[in-house]
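One protein chain is absent from this view; the other protein chains keep their places.
Showing subunit A:
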Amino acid sequence: MLILSSLLLFILTTHSEALTPAAARDEFQEELVIRPLHSGDIYASFQFRTLWDTDFLQEGQKVSHYRLFPKSLGQVLSKFSVRELHISFTQGFWRTMQWGQPFIPSPPGAELWVWFHDTVSDVDGNWKELTNVLSGIFCASLNFIDLTNTVQPSASFKPLGLGNATDHRFLRYATLPREIVCTENLTPWKKLLPCGSKAGLAVLMKSEKLFHSSFHSQAVHIRPICQDEQCSSKAWELRQTLNVVFDLHTSGQGKKEWSLFKMFSRTLTEACPLASSSKVYVDITDNPELFELSPATPLLGQAVVLGDRRTYSVYDLSRAETFGQLRSFNLLLRDMLRPLLHAERYVAGFGLQTGEIHTVIYNNHPYRAFPVLLMDSVPWYLQLYIHTLTVTSKSRDNKPSYIHYQPAKDRHRPHLLEMLIQLPPHSMTEVTVQFERALLKWTEYTPDPNHGFYVGSSVVSALVPSMVAMRTNFTQDQPLFSSFVPVKEESSYFVRVYTEPLLVNLPTPDFSMPYNVICLTCTVVAVGYGSFYNLLTRTFQVDEPSPPLSKRLANLIRRMRGVPLLT
């Protein structure tokens, strides 16, 4: 009897274990890549990746147990049926010619692009609510994103994650070039990490050093990726990246000796306990013998990134022996590989009525030509004249093989211009278009209109031919910085280059004018009309002055006596 009951109990417990499902697996990896740049500056790129094997978009099942993945973002994904989300906040402009290509490019200001799931019926409504929710999460004014600065690109910004259908009706792209990035954006970004800013690589992120730099960019990228090499199921990937370039003179005091303490005013003490891998990579490709890294590490890794094979010294923070004294790097540099694709943009013209936007794209490859997709989103108050659009390469006309233009609607929609241009080898291509500045209504001016109005960066997307063969399949042990963009063929890599944003002055009225006019007019009316009125209607009456007190008293006594009164 006892044996039977214990057997029953045993069977029940094992059976219940089989019934309770295993929680979806999630893992967290963090890495820091340090790359010295040609100009003496140093480029540090943090990447934090949380991989979670769950399905947010499944009907009827709400995900309620969050471990490493932040709950605020998970709820956003399931509520708005988001397939992919990319948001970045950047301070400064990435100088491609001096610094090379970044691992993850971003334009100045804030940029947000989202692919929605094809089950969504009202994409614009979801987009509006999503921007408001994100503005609360990241303490940024993303609620200024509305239909006047949102575009729907037709060929750019294909999804970076898994997927078959790419109907561009479910894509929305917006950029706020004026958005300021400061500690109040970094604080909630750090709170999304599993270890926060208390352990692991995030300990290095102190705002006083990070914002005293030439370039600072923090981003969040969420997309579905392959769970394993066979790619039979999806997993959600959340990547938080922070790219910062420290200037040689402001942070480095003019010496090319860098250390973690000099860059971040902190040192690493331990890896994040929740991380499955925590590594620091230092790029030593340029001068392996002349480099002095202290403490030295025997681990060397090689990775093909951005069309170039580079060698890295790897420090594995999960091993206890990597910690110890200050880590310092003494660096000397050679010439770097010239970037193959580079773009610039500026406004030409004079006066406050018309102007011209020039976008210049350089192809520095000696013998290969390749196509680029240029996407321009111009606000409605710069009225473009598309009949003046010219594309010239090597002073000859270069006709784009694909043009998509959506004209602006005043106060409703911005201009969208997408062109697929074939760049001849070793050439400069110039795209020019003339515009006229619109007069805004007086309530539409910002409180500081003399600063100017910003126009967002152009995006140049290209498949650049690569000198080195790229790997086409992802493995788990690949470093994070080389596995962001999916690679389809070995001979080229995908790159996105952002141009400068433009600052344009619109004709600004004199805002003190109404007040001055009212004062002047009222004064003239009061003085002129008032005197005229007085002249016409004023009559004079003789008025007896009242007699002084003594006379009044005397009159009183005389009245009593019955004697005639004094006058």
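The criterion applied here is as follows: a contact is a pair of C-beta atoms (placed from the backbone, for glycine too) under 8 Å apart; a residue touches a chain by one contact, two chains touch by 3 or more; residues count from 1.
The rule is simple: contacts and distances are computed from a predicted model.
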Missing subunit (named according to UniProt) among the choices "ATP synthase subunit b", "GPI-anchor transamidase", "Vacuolar-sorting protein SNF8" or "Transcription initiation factor IIB": "GPI-anchor transamidase"
Hidden partner chain, touching residue among A:S461, A:S482 or A:T499: A:S461
Residue, one of A:T119, A:T166, A:S276 or A:T521, that touches the chain absent here: A:T166
Sole residue of A:G252, A:G349 or A:P371 that reaches the chain not shown, by the stated touch rule: A:P371
Contact partner of the left-out chain, one of A:I42, A:I87 or A:V181: A:V181
Touch list for subunit A against the chain that is not drawn: 20-24, 55, 58, 61-65, 91, 128-129, 132-133, 135-137, 139-141, 143-144, 154-155, 158-164, 166, 168-169, 180-184, 187-188, 206-208, 210-212, 226, 230-234, 371, 373, 401-402, 420, 446-448, 461-463, 485-486, 488, 494, 511
